[in-house]
Each structure stands twice: as C-alpha cells, then as structure tokens.
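Below is one structure, written out as structure tokens; the observations come after it.
Showing just some of the chains, left in place.
For clarity, chains are labelled A, B, C and D in written order, and residue numbers in each chain start from 1.
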Amino acid sequence: MEKRVFFRSNWLPWLLLAPQLAVVGIFFFWPAGQALVQSLQQQDAFGTSVTWVGLDNFKALWNDATYLASFQTTVIFSALVTVLGLSIALLLAVFADRVVKGATFYKTILILPYAVAPVVSGLLWAFMFSSSIGVVTYALHKIGFDWNHLLNSNHAMALVVMAAVWKQISYNFLFFLAGLNSIPKALIEAAAIDGARPWRRFWTIQLPLLAPTTFFLLVINMVYAFFDTFAIIDATTQGGPGKATSTLVYRVYFDGFRGMDFGGAAAQSVVLMVIVIALTVVQFRYVEKKVQYA
Amino acid sequence: MVERRTTLGILAHAIMIVGALIVAFPIYLAFVASTHTPQEIMQSPMPLWPGSNFWESYQTALRGSSSSLTSTPVARMIWVSFVITMIITIGKISISLLSAFAVVYFRFPLRQLCFWAIFITLMLPVEVRIGPTYQVVADLGMINSFAGLSVPLIASATATFLFRQFFLTVPDELVEAARVDGAGPMRFFIDILVPLSVTSIAALFVIQFIYGWNQYLWPLIAATSEDMYPIVVGIKQMIGTGESVSEWNVVMATAVLAMLPPALIVVLMQKWFVKGLVDTEK
Amino acid sequence: MASIELKNVIKRYGTGKTANQVIHGVNAQIKDGEFIVIVGPSGCGKSTLLRMVAGLEEISDGTISIGNRVVNDLEPSERDIAMVFQNYALYPHMSVFDNMAYGLKIAKVPEAEIKTRVDKAAKILELGAYLDRKPKALSGGQRQRVAMGRAIVRQPQVFLFDEPLSNLDAKLRAQTRLEIQKLHRELGITSLFVTHDQVEAMTLAQRMIVMNGGVMEQFGTPEEVYTRPATTFVASFIGSPPMNLLKNAPDAKAGVITGVRPEHLDITPNGWSLAVEAVEMLGAERLIYGRWTHTQGNDGEVVIIRTEESAAVPAIGATLHVTPRPAKIHHFDANTGRRLETV
Amino acid sequence: ATEIQWWHSMDGALNDWVNDLAKDFNASQSEYKVIPTYKGEYDQSMAAGIAAYRANNAPDILQVFEVGTATMMYSKGAIKPVAEVMKEGGVKFDPKSYISAVSGYYTAPNGQMMSMPFNSSTTVFYYNKDAFKAAGLDPEKAPTSWPEVVLAAAKLKTNGSTCPFTTSWMTWAQVESFSTWHNVSYASKFNGFGGLDARLEFNSPLHVRHFENLANMSKQGLFVYKGRAGKASSSFISGECAMFVGSSGSYATIKRDAKFQFAESTLPYYPDVPGAPQNTILGGASLWVMSGKPAANYKGVAQFFSYLSSPQVQAASHQRTGYLPITMAAFELTEKSGFYKKNPGTEVPVNQMIRKTTDKSRGVRLGNFVQIRAIVDEETEQIWTGKKTAKEALDSAVSRGNELLAKFQAANK
C-alpha cells in the first residue's frame, strides 16, 4: 500500500531518516558485522591473540551435542510458551468478551504482568517455587508432590515456562480481546439463527476468524520465547540443571560472557541471526499482506 | 447478546476470577513478602497475609541497606531507571516518527532498503549481538553513562512500523488540503501529522516505557558502577548468588517498587494503549 | 409459512432510571405469506422490531407469535426464521456452499439432502458457478444473493430482511428488488423487510408499516399510504419531493394543515400566488420552489411544484399562480399531526 | 583523589568486609580512593572484567577466583604482574612472607608473583549442632569419614530432616578438593602446573566410587543438591540442611545469619584410601591488576595492596571472614591473640592447608577452567537427576573438558 501524494525533496527524507539510520548503523549493523567477522576467528579471552580459523567455530557447534540439544530445548521451550501462552490467553479473552460487569477490573489485573520485568518475573516465580521458602513448593509438598527444579529438568523447564507464559499472557490477551471485538456481531447472530450454540460458534466462527490475530501472535510469541526470555532463565535456572533450560540465546550469553569463547559465541550469534532473518521475512510478508486486506 | 443463559455468564465470571487470581498471585505474594520480617518469610510456609513490617522494608529499600550487595539506595536506582526509560521512550518515538514520515510521504532511491534496514533490527535483539555492541559503545566512551545505557536501544522497528501503518491510514485528502493551504512537508508534519498520531504515540509510550524500564542484560554489562544501575539490575544484584539472601523483605519491597511505575503506566494508559495498538496493528 | 402477530410489543434498553424505551407498543397482524415492509427514518426502531421477531433482542413487554406459537422465550434457532443482514454477515472463511450449508449441518440434515437444497437455491439465485468461492471473491450483488441463499435453504416459516439492499449501487438495487419480488412470488414465505428507503418500500411491499420514533404511524398497502397518509409524518416521509404541508395557504383554517403533493399543483392563471425562488431541472420534470406572496416577511414556508419538462420555465422572482386539484387535498390536525377526514 | 576501581564478588557479610577495607584505606590517606563494586558471582565478575578489558574499560583491580588463575596468567599483556606494580610503586613487597601454599598458587613458572593473594579459602565441613542434638547425635563430635557422614545423615533423616547433607561448589569441594584430600590426580602434568598439555583424570575409580556414594545418598534423601557455586550455603544458614561442605569463607555469613549453634570441622574422607587425608585445596580468589592504566593508578594500587598485606589487616580479615591467614605473620598474630581457642573450629582450614603438599595436591591450574567447571556441574547434575550413572557423567565431563583444554592449548601457544 502506498500513498498517492507525496512531497518532493531530495535531501529532506535523508535528513529525517538520519537519526534512526545512525543508531541502526552504529549499534546494530556494525556490531552485527563484527559478530560475523568474529565467528571466523579464534580468540583468547582478552582478545589479545586472534587467529583466523575459517568455519571451525561453526563446525565445532555442529559437533557439539550440547549445542544441538540447546536447539531442541529452545524448540520445546518456545513451543510450550507459545502454545500455552496463546491458549490460556484465548480462553481468558473469550470469557472476558462475554462478561459485561467487572470487565475492566478483570482486564486491569490480567494486563498487569505485562508491566513486570522479565527478571522480576523470574524472581517472583523462583521465589514461589524456591526449595526452602517457596509457598508453592510447600503446598505441592503437602499434596505429595516433590518439587525440585534444581535437579529435575522437567520441573526446571516447567518453571521457566510458567514464568515466561505468565508474563506474556497479558499481551496475547489484549490482542485476542481486540480480535474478538472486531468480529462483526452480525456474524455471531447469523450463526445463532443458523442454530449454532456458543461452543460450536466458537470453534466454527470465532476461532477461524481469529486466525490472523493468532498468526500474528504466534510470530510475536515465538520471537519472545526465543529472545526476551533470557532474563527469566537467568533469574530462575541459569540454564540448568545440566543444560536442560539453556536456550540458544542463553547459550550465546553464557558461552560468550561467562565462558569467554568469543569465536564460538559469535558463530552462535550468526546462527541466531539467520534464524531471525528468516522469521523477519515471514512476519514482514505476513504483516504486509494483512495490511492490504484492511 | 445472543444467549441470555445465566450459566454461561456465571462460568465466564468464574473463569475470569480464577484467571485473575492466578495471574495476580505472584505480585500479591511479592507484596506480602515485602511486609514481613526476614524471619517470617523464612518460616515454611511464609504467611499469606500482609504483615506489619511494611515501613521498615520499604524504608530500608529506599535508603539502601548496609547489608545488601548494592549500597546504592533504591531511590537512586529508580532515578536511573527513570532517566534511561525516558530517553529511550522519547528518543524512540521521535526518531521513529521522523523516519516513518520520510518513508511514507517521500519517494527517494533506496526507500524500501532503508525501511527494511530499520525493520530488521526488530529481529536483532541485544542478546544476539551483545559483545560487539558493548565494544562499540565502549569505543565511543559511552560505558557507564546515561547515553550509553539508552542510545543503543533507541532504534525502533516497532515504532517505525506502527507509525508507518498509522500514516498509511491518514487520508490522502488531508495532505492535499494542507498543500492547497500552502503547508510544506515539515509544516504538515508538525501541524497535522503529529497531532493526529497522539493515539499511536500514547500506545508506543506505554510499550517503550515498559521496554526501557525492564531492560536487563544491556545495563547489566553497560553499567559498570553501582550508581548507574537501573532498578531491575539492582534487584538481581541484591539477590547475588542467593548464598546469603536474608533480607527477602527488602528484595521484595524493591521488586514491588520496580513494578510500580510500569504498572501504573499500563493501568492508567490502558485504554489508549489498546486503542493505539489495535487500531493500527490490526 | 406462518402468520406473525405482534401484541403490544415494547422494547426498553437498560433498566430502572436509565431505561430508554425505543418501541412503544406495536400491534400488527401479518398474514401467512404476506410481504411486509417496515420503513422509517434512521433510529426509529425498525431493526429493533425485526430483531425482536428474530430473537436477537429480548422483548421487554407484549408478545410476538409466529404461526400461533408465542416465541418470546425461544432461541433464534428455535423460531424457524431466517434472516438476511444489511452487510450480509457471510462467514468470510467459508465457501459459498459452506455458508449456505452451515445451518443445515448444525441441524444434522443428511449430506445428500444438504447438497440438493443448496444446489437448488444456488440455481434459483444463479450462484452455481461460485459455490467454491469465498465471499471475499464475490461482487456486492453476489454476496447479497449468497445471504439470500443462506436464508432460503433453511426453508423457514419467515424471512427477515434488515436493509439487505443498502450496500448495493442504484442499478443493482433496482435489479435485486425485482428478484426479491420474484422469489416471494415463487416461495410465498411470510417476509418482513426493513428499509429506510421509501422507493424500496413502495415497490416491494404488499403492506407496509411506517414507523417513527418507535411508534407505528401507519400500516397499509403502498397505495393507501401514498394516497391517504395517516399522519403528517407519513405524508412527508413517503413521496419525493415530499408533500407540501402548508399552514399558511390562503384558504387555510387555523389548526389545520393543508397537504398537497407537488404534482397535484397545477399552474393556473390565478389561484395561490407564489414568488418563484428556484427552479431545478431534473430531466423529465422540473421542480419550482416558491414562497407565499400573501404572508409578511419570511415565514419559512416553501411550496414545491412539479411540472413536466415541457412546461414553460418561470423566471426567478416572478409571481406564479397555482391551484391544487381538489380531490388531492389532504387535511391534518396541526397539533396531533393526524389526518382529518372532514374539515 | 585518583579513583581506583575494584570489581569483586563478595556478597553477604563478605561484602561488608570489602567495603570496610576500602573505607579504612580511603580514610587512611587522601590521595587515592578505592571504589569497590560487586559484579556478581566469581565467574560473572571475571567475565565482566574481561569484557571490560576488551572494551578498554577494565577496572584497576579485578578479583578473580582461583579457577581463573591460568586464564589470567597466560593472557598476553592484559594484566600487570603484582610484583611489577609493587616495584614501580616503590612499595616493599616480600612474596616470601606469604604462606607458600598461597603464594605458590599465584606465582608464574618464572617465579614472578602475578596476583595479590587476597581471600584464600579451603573446603571445610559445617554442621548444625542443634540438629545433631535433636537427632541424638553428639554435637561435639563431627563425622570425619564419609561412612560416618552417611550414618549421621540417616539419623538426621529419621529425625525428620529434609536435607541432612548438602554441599556447595560441587566441583571444587567434591572433585578438586576431594582429589587432593585423597592425594589422587585430578589432571595430568601435576594437575596442570606442569604445562598446557595437561588432561583431566578425575574419572578414576575412587572418584566414581565417591559419586556413586553421593548418588545413593541422594536417592535416599540423605544428600540434597542445592544448586551450583555457593547456592547451597543459604540452605545451611536457614537451618534446612544439617551438614554442609562449603568454603571456609562462608564462615562470616553463617556466623552473622545462622540462628543456631554450628561448628566447623575437617572434610570427611575415605579411610581405606592410602595417604588420605592429605591436604585440601586452595580456593577463594586473588586480586589482579589490569594493564593499560595511568601510572598514578598503579601507585594507588600499590599503596592499597601494601595496606592489605599488613599483618594487622590480614589477621583481622582472617578472623572476621574465615578466609585463611595468608601470611605467616597474620597466622601467628591470630594464634597469639587466642582467637582459635576462643572460636573452636576456626583453625580447621589452617590445619587442613598447612600440611605439606604433594605434586598431586598442590592445586589445579588449567586453562578454560571456568568452563570445565561448568561442564562438571552440568554433568554431575545428570547424576542426581538419575539421567546418567556416576561413571558416565564423569567420563563425559572428562572428555568434554579435555576438548576445552586442547582449545586453550591451541589458543595460547
């Protein structure tokens, strides 16, 4: 979609773009280029000795079973966060759409986690599930369930997933609610006249019509699960036990900033960038298309 | 409303209540913990109702406690957070408004490329390029400064995209009317376009405020002295290794304080936020 | 097919102090197989009335019966009605076939039967070639027909239409009007048709309900409504340009409004005397706007006269004399606005 | 005043200690101002320091745990050997005044002292006397061997303890220190002191036996894993865990925060292993001076270090924190003051360390050691979760670790 009319000037648009392009160039593309260069190098921790190693870093990644495992971990984690985050939010949105009284109150509470920093979210959930003082751990223990995310990798995964989902529900909820609101009431009425009950209407009318919203959120949630959950993992499990909750992004940080394997970390960055660019293209295409519908 | 059945209404309320309770519980618990003494929290289980240590906890947090890892008072951290957040928020919104204006209302060579270049940054989170970015900022001598903590985060694909979407919905006739009225591009931008974008600006203000306030990894490495820690980093430092956390009340008081400003923004600007997002994104 | 009976139907929105009554006791008997048009200005309660019949809106008071069965408490799907919405409300993610078949599937009609019925409807509506398309890929007129098809396949006792033509352009609207008439002739299903367009109402209705502010002003055939409007509202709402409703006609009685349609004013050598204000050329005819010469200053009363294109064009400012045809003069009570049979 | 940045990892009561040291030094003169900053756990602050160095923004002084010693030592030009700093600063400095176990650890093969010994610790055994009493155990008699630990743990468990025994620093305490304590090799080439081509060897039958033992305890609920690095200590302080192997440096915080009677004792061992117990391993951290700073800063650093190494300051630190007295003078001063008598158990770390060391027990010096530790943590966690047997985990840790050693060797030729 393009504007019909526009202003004519050769220099003004560049002037307008300059601040943004400067920031993007200096703080995004330059470092990204650096990462690319470093991925072909082997450095000692201090960067005082640098040797070119070609694709060795990538080969090492490929041969590192734990890195491949991190891929798997990331996929599982992202899938869980996305699916749970979306379905819980959808459930809440569908019912929030029904209630008239107190709707604002519920909504206000449900969007609160959006304001909470991921680290703080991690902190709160770690606090609730802490092995010594966690109230939830205590309650679980009372009903005969031994919670131990320090040792049990499933528990650890569950913990980071819960903290991540909790934080993301708000966002999904808002969009689903808006999506539901934008479905013309007449469609629901037409379906009611056609004899469809609420349950059936949900599955055959509302859900299919939410598909664009859902797809949009799917991409957003995957990106969130991929990247924005770093702080949550750092604050709860730090990737453990073993590498059970060590996602790709956590690995980049861990190998680079804790393990000081800069070449390896740079190679990981490059791998991530490739994934990310693929995701961007998908999203951009999709978003553009959606706009044209509107 | 098609169905008038009350059972569905009751079910809806029930689900909303359960949902709200679960969602609110972690925050509630943080508040409760902040009102107890450390000893009370250490009991298993800790009490689930607020205690009487509220003032002590918050005073200690705000003033900075001698025994916590960061002797910096939370008040200072909040100030740092606030300054960084405002630079990020206002910076992002301004440069995005300008670039979206350029991209939508002008035709020039490499226009699509510029837009893509900005858009792709959406997908290059700091985490991915953290090392080199740190190096660049250090080379520019911006480590440990407000600028260093904020400017690298100022580029915004989201905001540029959102503004672009919004601008595309601004009727062409408005530009034409302005041109007939004799307004040049900047005049149109300032007199017409910016005032029209208030809803989007408000929505972005919320998003970017929260983004800025919740920054963690970047300040964690780019702030090298304690008095430049934003509150979110401060909290993490307070817990340290977890080896010696004894003042959970102070930690939780700090957590509550850290949540307060963004929560207020979200709740107070709720309507604008949703409107700005939904009207343009959808 | 069934008769419909509205007994003292009332609709209030909200409760208690904030209650806002929008339908004030409507009574109407609709015969089996009749085609009824509900017409009135925007906000007068047409849709509300229709939606109460459909079951989409609760009935605050009174009863609605369809085929002698009181339906007040029945769900829409239990009332044996079908409805065509203004913007059609087609399911955008379903093909034309599925749109039409949806209700039947829910009613667990066997596959084969569904196919037969949909195909039949598609044939009637000339939609056969589009059954696999999504609504997005159809023109406005085609969408409109799909919406009709969806109603037809259900073989309901009553059709409800809520301004189903207002999203079509003038040409298509005229054409679809003819189709709807034909369809009604063939199927003979009792129909309630809401519109705010008097031309549509006049051409389609067997009988029409003219509503204003939640009140039924008149219920009768188009002929009756046009020739014997029950109130000044009906008189001015039906007919374009509207009937002249005059308080200051030279021979007027106090408290009585004289009504004359523009086409019933003949230019005569003498009679009512008017100053010509404007003349509009409308192709086949001309409209002349005139003001009384016998009243002081500007009393706001404009008299419209409709003449043949071939008639002489009066100059602006000139004085014109017109005489109403005696048999075509209407009288209304100035206070109540109701028609007076004798003056 | 010239500001001297000092990044460290001292939390809890130790944080107070570091702040006090800086405060006292700053008060003692007006030319320099030492600014201590907590930068997270040891591995975090070390990483932060290195990242800062790469960005030309390093602190003047960086506290690095013993594990990072090789990385720091082999870095070309990133650090300024402390001997050099002291000499240029014109400050009297005698490496020989340090306990040899300590100074030897931080001395380069060429005999130059590379970093300033600061907080040297070793692994010790703590137990909760109140819990012992309650479980019918003798609170004055600590278990000295692993079989005894198991017995005591079983008793504590019967008495309702949910965490009879735990350990912090799994790798340091249960692998490295365990090796020297039993005088078995951790890595070849004298645990790496002999050169960069050293390779890991901690998958010996004894190591495997020990981890099988811990795995069994874990299964029975006698040993509870509480996380990596020093995380377990809070579980001891809170009273949840009754017995605890940890750093002698935890003493300060335990003493400040524990609400029960506790005691410090020697590390348990396997009595059937010949030569055991030998000596425990050195831990803690030292202070490294980063290169590329103005001369004035180095002067200040020298002043500060000289302040830190005065016997009075050292003795006070030792008594306050539980870290070792790093100079003989400080040890003697403390002994003379009767501190050990008044605080039974505080002499344990000293005794454990001043035994004569063997080639196998002198310590460990390996490149990429931080990452190797992370691997050992990851692998041993698999044992407690039951995903791997002790042998599988240790074997895997050794082979993954050896890859890193090879990498380091290649990068530092």
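Before moving on, here are some points about what is shown:
One rule holds in what follows: contacts are C-beta pairs under 8 Å (C-beta built on N, C-alpha and C of every residue); 3 or more make two chains touch, one makes a residue touch a chain.
Keep in mind the model is a prediction, meaning the values are calculated, not measured.
Copy numbers of the protein chains across the entire complex in this file follow the formula A x1, B x1, C x2, D x1, with one of each shown.
Throughout what follows, only the chains that are shown with their structure count from here on.
The chains in contact with chain B as well as with chain C are A.
Summarising the inter-chain layout, the chain whose CA centre lies farthest from the centre of chain C is D.
Per-pair counts of C-beta contacts peak for the chains A-B.
In this assembly, the C-alpha centroid of chain A lies 16 Å from the C-alpha centroid of chain B. Chain A and chain C have CA centres that are 54 Å apart. Looking at chain C, residues 56, 75-76 sit in touch with two or more other chains.
Counting only residues that touch two or more partner chains, chain D has 48, 51, 54, 227, 234, 238. Residues 54-56, 75-77, 81-83, 85-87, 89-93, 102-103, 106-107, 150, 154 of chain C touch chain A in their complex. Residues 42-49, 51, 66, 131-133, 150-153, 238, 240-243, 254, 257-261 of chain A touch chain D in their complex.
Those residues of chain D that touch chain B in the shared complex are 5, 7, 11-13, 15-16, 19, 35, 37-38, 40-41, 48, 51-52, 54-57, 59, 168, 227, 229-231, 233-234, 237-238, 250, 253, 257, 259.
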